[in-house]
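Written below as structure tokens is the structure these notes are about.
One chain of protein is taken out of this complex; the other chains stay put.
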Amino acid sequence: MSTTITPPPPPPAPPKKLNRIGLEVLPYRGAKTTLCAGCGHNSISERIVEVFYELGIEPWKVAKMSGIGCSSKTPAYFLSQSHGFNSVHGRAPSVATGALLANKNLISVLVTGDGDTASIGIGQFMHMLRRNVPLVYVIENNGVYGLTKGQFSATADRGSKQKSGVINEMPPIDCCLMGIELGATLVARSFSGDKKQLSTILKTCLSHKGLSLVDVISPCVTFNDHVGSTKSYAYVKDHEVALQDLNYVPYYEEISVEIEEGETKDVTLHDGSHLRLKKLSRDYDPTNKMQAVQALHDAEGKGEVLTGILYMEQGRETLIDMLGVVDDALGTLPASKVKPGPEALEAVMEELR
Amino acid sequence: MSTTITPPPPPPAPPKKLNRIGLEVLPYRGAKTTLCAGCGHNSISERIVEVFYELGIEPWKVAKMSGIGCSSKTPAYFLSQSHGFNSVHGRAPSVATGALLANKNLISVLVTGDGDTASIGIGQFMHMLRRNVPLVYVIENNGVYGLTKGQFSATADRGSKQKSGVINEMPPIDCCLMGIELGATLVARSFSGDKKQLSTILKTCLSHKGLSLVDVISPCVTFNDHVGSTKSYAYVKDHEVALQDLNYVPYYEEISVEIEEGETKDVTLHDGSHLRLKKLSRDYDPTNKMQAVQALHDAEGKGEVLTGILYMEQGRETLIDMLGVVDDALGTLPASKVKPGPEALEAVMEELR
Amino acid sequence: MSTLEVSPASSEAGHQHYRVVNDFSIQVGTVNGSGSQTANNVLMRSIFQMGIPVSGKNLFPSNIAGLPTWFTIRANKNGWIARKKEIDFLVAMNPETAREDVLKLEAGAAVVYDEPLKLNELRQDLHFYPVPFDKLVVPVCPEVKLRKLVRNMIYDGVVGHLLNIDFEEIHKALFKQFGPKKAKAADLNWGAVQAGRKFAEEQLKKTDPFSVERMNETAGKIIIDGNSAAALGCIFAGVTVVTWYPITPSSSLVETMIGYLRRLRTDKETGKATYAVVQAEDELAAIGMVVGASWAGARAMTSTSGPGISLMAEFVGLGYYADIPAVIFDVQRVGPSTGLPTRTMQGDVLKNALLSHGDTRHPVLFPSSPQECFEMAADAFDLAEGFQTPVFVNTDLDLGMNNWMSDPFAYPQREPKRGKVLDAAALDKVQEFARYRDVDGDGVAYRTLPGTPHPKAAYFTRGSGHNEKAQYTEREDDYIKNVDRLSRKFASMVAVVPKPEGEINPKAKIGIVYYGTSRYAVAESRDQLVREYGIETSHLRLKAYPFTPELLDFIARHDRVYVVEQNRDGQLLALMRLDYEPAVVAKLRSIRYYGGMPLDARTVTAEFAQQEGL
Partner (left out) sequence: MSTLEVSPASSEAGHQHYRVVNDFSIQVGTVNGSGSQTANNVLMRSIFQMGIPVSGKNLFPSNIAGLPTWFTIRANKNGWIARKKEIDFLVAMNPETAREDVLKLEAGAAVVYDEPLKLNELRQDLHFYPVPFDKLVVPVCPEVKLRKLVRNMIYDGVVGHLLNIDFEEIHKALFKQFGPKKAKAADLNWGAVQAGRKFAEEQLKKTDPFSVERMNETAGKIIIDGNSAAALGCIFAGVTVVTWYPITPSSSLVETMIGYLRRLRTDKETGKATYAVVQAEDELAAIGMVVGASWAGARAMTSTSGPGISLMAEFVGLGYYADIPAVIFDVQRVGPSTGLPTRTMQGDVLKNALLSHGDTRHPVLFPSSPQECFEMAADAFDLAEGFQTPVFVNTDLDLGMNNWMSDPFAYPQREPKRGKVLDAAALDKVQEFARYRDVDGDGVAYRTLPGTPHPKAAYFTRGSGHNEKAQYTEREDDYIKNVDRLSRKFASMVAVVPKPEGEINPKAKIGIVYYGTSRYAVAESRDQLVREYGIETSHLRLKAYPFTPELLDFIARHDRVYVVEQNRDGQLLALMRLDYEPAVVAKLRSIRYYGGMPLDARTVTAEFAQQEGL
């Protein structure tokens, strides 16, 4: 039996919010997430949506890259109007590098997991760092392989406990330390639960020229959020030490607030935006490489999760700079630019006669 | 036309020198080298022959492992009575790990190149370090791919010049730094031209329990020994800074010389041998990880080649310890040890009914 | 088309016109991560305990929680336990898929569903049983957080009642499933079962024809998945080094093994391990460790699936060319690339046989049941060590991850065959040890292990050119001699690999060749062919590549032979095309299914009928 009901007329739609390039938030969203409810990765996706929307970046300029894993699925869940590439396990760095070689004008965001980056992918990760490939590299770090059901990854801390009770005995690979040592020009750590810090860091990365690396502790609620895990929400909340209070002022906005001398440092980023770092408990100079290394060592010793901008170096040549390529995307240069003329071939032939 | 000459009777052979287990040096030698005359790698092979002979290690206990490259060929040129395995490019760490899993009683020496380790092999290298696989890992570091004719490897210094004039723009991977950060328990750097230091370091490694890493600058005379290269004989001689004057006293010899307080430090190694480190220009404590990291950073900044024992940590569990395996080699355990009885199978079957 | 041995279903459902006993399929559609796995296993196990042949297949998404997942149970008195394409009895718990699931049913099927879904509005020709799960769960499970999980157990009670399952058996199965340590959870769940039963008894009127009756076909049998069976097989074959990198559907092979190893392979005297398991950083390292360990004398293995196979290519080529044993379990899933990680396929057969650049050829074993997973582990090690070469065991997701009933495994009497290894004593006796000399003419040379205390023992292993004495060479003659020996070695394996099983029916003109998990669908399809078309067939189930003479003989005795496989490109047929004379190949036909579901008989029968013009 079925009854027909006449629906009431829809209420008038509220005026939609538009960003500075006139887009709603919708094109910045992605498909519905298929990750577990409560997964840290979902919060990171939300931050990405928010940041791109707020900065008013044209979605079509963006290339979303990833490897394989729960984390690597997430590019499907944000920026539906950007091209995405969910490649193979651990090898997103090379794919992203290739994409930027083809089109240096792409804004590339690479999202990966700790297994994807630090286990199978550590080789490509390290060489991408050396090359200072200009992209934003986000590690959604939960210390386990989520998608294959919770085995330890190479970022699992020594002594951290698996759900089954097994204790990790191997020392962790600290991806931020690797980033600092190997050539990333912006290195930060954050926590999926810290909306403001993470958004600010992501915006800073998007204003930076060069490789920016953000290691985001992103708890896996299904396999690594229990007591004994050092990547649980509770553990990270208890052990997080933020290095700075961060504020980002985009280049297209006027700087209004005066900065307090001594306490806050203002850094002008590559695109003219500003990052303001307000000192918290300790003195920290993120342009000092050794200090950054030392701080990470100390934090590891104390079991602290150090968050904030760990390191930044401005002005270093990126891979693209070193290659000295033309301004337009190589991939779509017209034949006239990429096919030398008959006389060029004839000259070569003549030499070989 | 041929003339027959009666040869004079051979002179009586001089009494052959034997080492402490009664072997001549011959079984410690290998096949004739096919490397270029003057190649640093040949000197390293000589040191290995010398060290194993002098320490009187049974050749049959040794497994010589390598990847692919000029350097990786060298295991054929020493210890002809030891099993050798010249595997695939960049993946010797996994092969060596496997061999030690099968037979933990092997003394494993892995010889590799900078391309083999730092380029294609960096992933396996890093994970081997984390596992603290008990072997001696020797990098014959010439900054180039010798066997494929001189392309830069990932250890080439920034600004170093190729024979063709091309300048390297990428930052180098410092394998010692990686070793220290990732879990090697003995990290040293040496120079193929420094016989005494290299021998002493190799002996120390053989007395150490855990992963010992020796990065030996080993000039490639054919492709990287010119002016402008930072891995040439001349450059290294000019820029080498030795951290210590090293002396090794094997466990089976009595310690004769008294050590001078303050100047020399005596370290008892795992097998009871002693390493004596005499301070040179600067104070340096090789058990201090951060100091080691700092020293390498400083040296890089100054263009110095820091040699000697950079870092050591005694007593940490090796992979084999963590696995808690029986004393005998797993590979040759009798069937009675590795095949559970019928009752065991029946018990499992019963549970599944 | 249905295969019930009864009169066809009446078009107006609603009355129980006839009975269908011990011959139906159940499908439970739930949400991944909702704990339905336990309820499903209990259901399957209780039917099994009633002595009825049964199979259960988990059709799950590549996702941890939240996506649709299905579980199919087939109970069949004749022992047909292949997946049945048609669902007879649906339990629709997932709002996302319920409508489509119901619409796909054939007339006469039964549907237990979550009442608010109102599925009964969709069709008139089904037997509907609405159940108010949310209401029922409240009194049995006071703790709100647990309700999502416990809720599913209610359908076991409902279905148990409707199908006439003995509740004693459900109780037993449930408590077995939870184990003694989780008795409290078991009690809670048992309450849910009873609530479901009570509701069904009081509120539902049975109108569908399906039910179970006790049989005696499963006595003494066990229930086990292929991965666990393979794990046990490795342990009883004396594996000593295990390396792995997690990947669906192979992870559970090693994960289960770790558990059993702890229990079965801890040295009694010392309390130490007689094995080493290492989680590698990737598949290149996993196979590299296996190669190193095998070289040093261990029985070493790794387990992976498609993407891992691609990454292992270089090392497998080294193993082939340098005569190094290795055992690789490939729990096949749908490729290429990442493909469908939670769907089944026989997609790596040709690829594994040819893996790596250059001229290579590798043996591949094809287990079809947990029992064969168990037995072929030993075969694989014996083959790898006996022939000093990498060996693949190509199982698949269906076999590896699903629960199967099986005869209990017989204790392997055969001692491990460690192959031609010369120890110090043997070296004393030989005049010269030449690592790659074909002393026995079978292509298999003698080897020594590192650590052998003998001056003659050492040799140098390399993936570059080597002569008989393992010395480096680039000589044409040395190279040819060595790779000819490798060809000879491959040919020698024919005498040793597991022989096919089957039956030559003297009345049959047509033969069917198949392997692995196609076994179940083919058996049932052959029965369908007889009953529906009056066509008798012979059949041969292959267990190994290289092929043995039985296959050639089988083909010779038939006019045409269908090769059934679960991949797009006919990969096993491809190997036959490569190895056999054209006259032989001319008799071969191909039946392929590549949709990623476990193969069902109807698909085989239909394709056969079509190609035969029936």
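Labels A, B and C are assigned to the chains in the order they are written; within every chain, residues are numbered from 1.
What we mean here is this: contacts are C-beta pairs under 8 Å (C-beta built on N, C-alpha and C of every residue); 3 or more make two chains touch, one makes a residue touch a chain.
Since we're looking at a predicted model, the values are computed, not measured.
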> What are the shown chains that the left-out chain touches?
Replying inline: A, B, C
> For the chain left off this view, which of A:Cys39, A:Cys70 or A:Ala96 is in contact with it?
Replying inline: A:Ala96
>> With the missing chain put back, one of C:Lys145, C:Lys268 or C:His357 would touch it. Which one?
In response: C:His357
>> Touching the hidden chain in the complete assembly: which of A:Val138, A:Leu243 or A:Leu319 does that?
In response: A:Leu319
> At which residues does chain C meet the chain that is not included here?
Replying inline: 61-62, 306-307, 309-311, 313-314, 317-318, 320-322, 334-343, 345, 347-348, 350-351, 354, 356-361, 462-465, 474, 476-477, 479-480, 483-484, 487, 567-569, 571, 574, 577-578, 581-586, 594-597
> If the missing chain were put back, which residues of chain A would it touch?
Replying inline: 27, 31, 34, 58-63, 65, 75-76, 79-88, 91, 93-103, 105-106, 123-124, 127, 131, 319, 323-327, 329-333, 335, 337-340, 342, 344-346, 348-349, 352-353
> For chain B, which residues reach the chain that was dropped from this view?
Replying inline: 2, 34-37, 68, 70, 88-90, 119-120, 122, 145-149, 151-152, 154, 222
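Operating definition for what follows: only the chains that are shown with their structure count from here on.
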> At what distance in angstrom does the C-alpha mean of chain C lie from that of chain A?
Replying inline: 40
> Just how far, in Å, is the C-alpha centre of chain C from the one of chain B?
Replying inline: 45
>> Taking the mean of the C-alpha atoms as each chain's centre, how many Å separate chain A from chain B?
In response: 38
> Touching two or more other chains, which residues of chain A qualify?
Replying inline: 119-120, 122, 154
> Among the residues of chain C, which are close enough to touch at least two other chains?
Replying inline: 281-282
